[in-house]
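Only one protein chain is missing from this complex, and each of the others stays in its spot.
Showing chain A:
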Amino acid sequence: MPGKLKAKIVAGRHLPVMDRASDLTDAFVEVKFGNTTFKTDVYPKSLNPQWNSEWFKFEVDDEDLQDEPLQITVLDHDTYSANDAIGKVYIDIDPLLCSEAATVISGWLPIYDTIHGIRGEINVLVKVDLFNDLNRFRQSSCGVKFFCTTSIPRCYRAVMVHGFVEELVVNEDPEYQWIDRIRTPRASNEARQRLIFLMSGELQRKIGLKVLEMGGNAVVGYLQCFDLEGETGLVVRAIGTACTLEKISTLPATATHPSNSSPSKDMKDSPQAAPSTLGCRSTHSSPVHSASSRLSQGFSVSVPTLLFAGMKPRHRSSEAPRARQCRPGFGEEAPGVPLSSGPPTPLRAQTFSSFSPSKSYSRQSSSSDTELSLTPKTGMGSGGSAGKEAGPLKALLRQQTQSALEQREYPFFTLTAFPPGFLLHVGGVVSARSVKLLDRIHNPDEPETRDAWWEEIRQEIKSHAKALGCHAVVGYSESTSICEEVCILSASGTAAILSSRFMQDGSLDTEHRLSRQPLCVFSTGSERVEGDMGSSASLGFEEVVPPGCGFCHIPYDELNIPFPAQLTYCYCCRRYKVPDVLFTTIDLPTEANVTGKGCLIQARLCRTKKKAQGEGNATAISNLLPFLEYELHTQLMNKLKLRGMNALFGLRIQISVGETMLLGLASATGVYLTALPSPGGIQVAGKTPSDITYEQHISNMQKKINDTISKNKELHEINPPEVVEEIIGSPIPEPRQRSRLFRSHSESSDEVSELDLSHGKKDAFVLEIDDTDAVEDIHALLTDSPTPAGFYSCNTEIMPGIQNWTSAIQMFTSVRVFRLNANLTNQGLNKIFSDLCENLLKSLYFKLRSMVPCCLCHLNFTVAIPEDELIQVAVTAVAMSFDKEQSLENGKQSGEKTLIKAITENDEQLQFNLELNAETSSPNPLSSPKGLSEVGSHPSARDRCSSWIEQLKLKAHTIRRGSVKTTSSLEKASPLPEGRSRSLRSNRSYSGSSVAVVKMTPLSFIPGAKIIKYLGIINMFFIRETTSLREEGGVSGFLHTFIAEVFAMVRAHVAALGGNAVVSYSMKECVFMENPNKNQAQCLINVSGDAVIFIQESELESTSVQTQSATTHTSNGGEGT
């Protein structure tokens, strides 16, 4: 279906002087879309031309509308010689194709030249008329919404989460074409920029098609990457999670946005018609060549988080076999899985009404991955954790979810945060890597091999997840690292068990009504309570799993733990098993019970490698990888323990390959999950206890470590109820009792309880220093300097323990390149690399000191080896100030605890509650407070005695905790009237400046504000080159300007769409190359994010009339110059 694209060139300003004689410019504009070009008149002798052109109209296919950018070129007219180009503007018109996004692009956009940077601005107006809606989705995927945000966007609710979508397109890199030898750098750069624009447009359209095919209307967690393979080509690939989203009107007055709800409705109607016609569309576009390649070495290692947790002594001795051990062979685990699904308990029958299983098989042709034998295992992994009265139900539910998932090729989700009740259990991190040799394309017709590579890896991931007893992978991401002809492909995610309710059609209608409120809200404290309540109310069976700890409960069978781990009973609910340590790639679930605050934990590693070519090189790299990964994990584990924490979230391991070295950087946010056992300390053990000085040295070290641990605990306010541990450790035969209870429902044997008993008391983690490696490790541990006072850091969306954000945010990007000396040892390299990261962090803290108290959120490190002996580290993050005084809202947790305390103190009431529940055994989620209700509501099959013991324990626990909390909150309550600088706060209503303020943040939300509209995805690619590096201030000056320019262009485009912020912003690529001898440098940057309109919550609170005017004001701000 064709559409009409209309563009109007209004004016220019701040143009550069193009005519030296007159110090002026005779500018005109070329507007190009596809193969059609229009020109404006020449506006003579002005640096601020007023073209005020007519509307240029392009009548085009909507497929082209999706693929092509609108290209605006500003030129200087020259009578005698060729016209000189001033610069270009590429406008992605995709946001205009979706009725829910932007309607017009209007505003000042920077004119960009790849050699000179920004050269003035141009004011344009762009609109699109799509011809009627009826068959709008037939020919293309116009209308599918894309979000970079890795959670359900704030003003939508998920009707359904369909699953994984992926696509990649390949082309020759213009930089490596023969013509590049004769054309100017500018022409070459522009060809590249344009090609990438085209390719990402095409990719997005193709992904959109897949989404429509699945019946969705949006892609959430859209992650697009470029692989600059060099000679062999250019790959643009993307992954995302297909969803059906529904807009919720966030404004108090529902009438303000009547148009918003309608499009989603017709989205829901259309998919039926869509798939049939979509199938016949040829998606292979002609200029795209497929890159052939040959696989040299396949390597993959999965390190499911807990892997090394249990191996304490001697773990240095044999690394290689251990590394192998960490691959959970999926073939082995299959027979061991017990079929534990018992008959459904009649008592819980009423919960069945919430889903209708019959419909779940309606769509989705099952894609067969038979070689992996994904036989639908009923009750897979439910052995231990589901061995309760609710077990069978859960097993059944799980079975259902699983079958829904198994119909998908890849049960992957790029989401990192989930609607309440969606994420049931988390298994651990799964990852796979593969080393490939890139090869020149000999036969352009040869079928695509890149797809096959990724397929391999995804299968690997899938099987790892299965080994962990999980049917899904969440927080999934993919990345590559390329050096010459070697390419490392990596994928990682978190194995998990998900609730079926967002994946089945059946539950749609009932869910629809019930979960209306909870979904929109899981941002700030007060809302979250509401969300939790809503979700537990809507789902009868959800109460079985307490929201605060449910996700920690192991999904795998405790008899067949896929890796050595110590299991204990959950420290929150005391009924399910939890691991001692939990690693994940997702964000901390908002409902999770956390003690204290979190912090950024990084493992850094550098390994030298011999220079080699071709297959030899690939083999060498594959051989090094497992060691690298093993050591990164050891480092992470050590650092986690050093901080007295027991879980990692947002784990991201990046491995970068260079000619002579490999770099590994693992970043994550450590937290203390209340549900998990307290981590033991780190014990240093010497191997040769002969020397006294040596012993002394060791004890010194031990003391240092212990000091650090206690200091860290204090810093992060980790004061877990230690008393509880004593109770567990005390030889009350109670755990045994519990396990006996279990046995009646599951196949668990005494082994389980033994396991539990033996690890009831936490052992210390022993570090042996018998070789230099270990010494190095300890040094690495201790060199991490603590964050300065007033600062916190994390790489996740939210910082546990901090809620009362102010609206002051500061997004930033920092890049450092470090030159190494030749001939460094591994240790030397490690130290340098570690120092580099540490110093960078220190610099950031210093820079942002005016925002204290503040937290650096979403600290995203990217490492690269741009050339031999160079290490590049790029960081993008946001600093957010918060109020030190504990607000009422923040008191949610402590408030909840005092509530529990109050109730537990009142024994009579407790008993009554208990009896009531025992008799009716019906959940009473609204009246019973959380934490208590979980225990209180299911004592049915348990004998009274044991539940009483349980109760008493819990009581002791909560009282203890309650008192601890009170004191700590008292401490905090002491006001700290610091003169905080609030100058960074953007002042939205100031006069005198015509430039609208655009906030940027890598997070999916803006503190103190409500996102009321998503305007579309921002995905921009820029190249900048210079042949006068010294004149532009050297490499730093060059890159500084370029990054500032990229920010400026992102802001300008967002403002032109009518937005006032970019959320989920990320800089996905920053490739910097220099040649100081030639005075040249080149840099490529790729950024993405979601353009949004937000309004301050304070404004929102005022009357709806005002909010409405605020909204219109904001959009006007963008439109008006």
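Everything that follows uses one rule, which is that a contact is a pair of C-beta atoms (placed from the backbone, for glycine too) under 8 Å apart; a residue touches a chain by one contact, two chains touch by 3 or more; residues count from 1.
Keep this in mind: contacts and distances are computed from a predicted model.
Visitor: The chain that is not shown, which UniProt protein name from "Glycosylphosphatidylinositol anchor attachment 1 protein", "CP12 domain-containing protein", "Acidic fibroblast growth factor intracellular-binding protein" or "Disease resistance R13L4/SHOC-2-like LRR domain-containing protein" does it carry?
Guide: UniProt lists the chain left out of the view as "Acidic fibroblast growth factor intracellular-binding protein".
Visitor: Going by the contact rule already stated, which one of A:I239, A:L820 or A:I1093 would touch the omitted chain in the full complex?
Guide: Here the residue in touch with the unshown chain is A:L820.
Visitor: Can you work out which residue in A:K45, A:K611, A:K703 or A:R849 touches the chain that's missing from view?
Guide: Per the contact definition at the top, the residue touching the missing chain is A:R849.
Visitor: Would you indicate which residue among A:E68, A:E100, A:E121 or A:E166 is in contact with the undisplayed chain?
Guide: Hidden-chain contact among the options goes to A:E121.
Visitor: Have a look at A:I115, A:V995 or A:V1071 and name the one touching the chain we're not showing.
Guide: Checking the options A:I115, A:V995 or A:V1071, the one contacting the hidden chain is A:V995.
Visitor: Can you name the residues of chain A that touch the chain not displayed here?
Guide: Listed in rising order, the touching residues are 13-14, 108, 110, 118, 121, 788-789, 810-821, 832, 839, 842-849, 870, 872, 983-987, 990, 992-995, 997-1000, 1033, 1035-1037, 1039-1041, 1043-1045, 1047-1049, 1051-1052, 1072.
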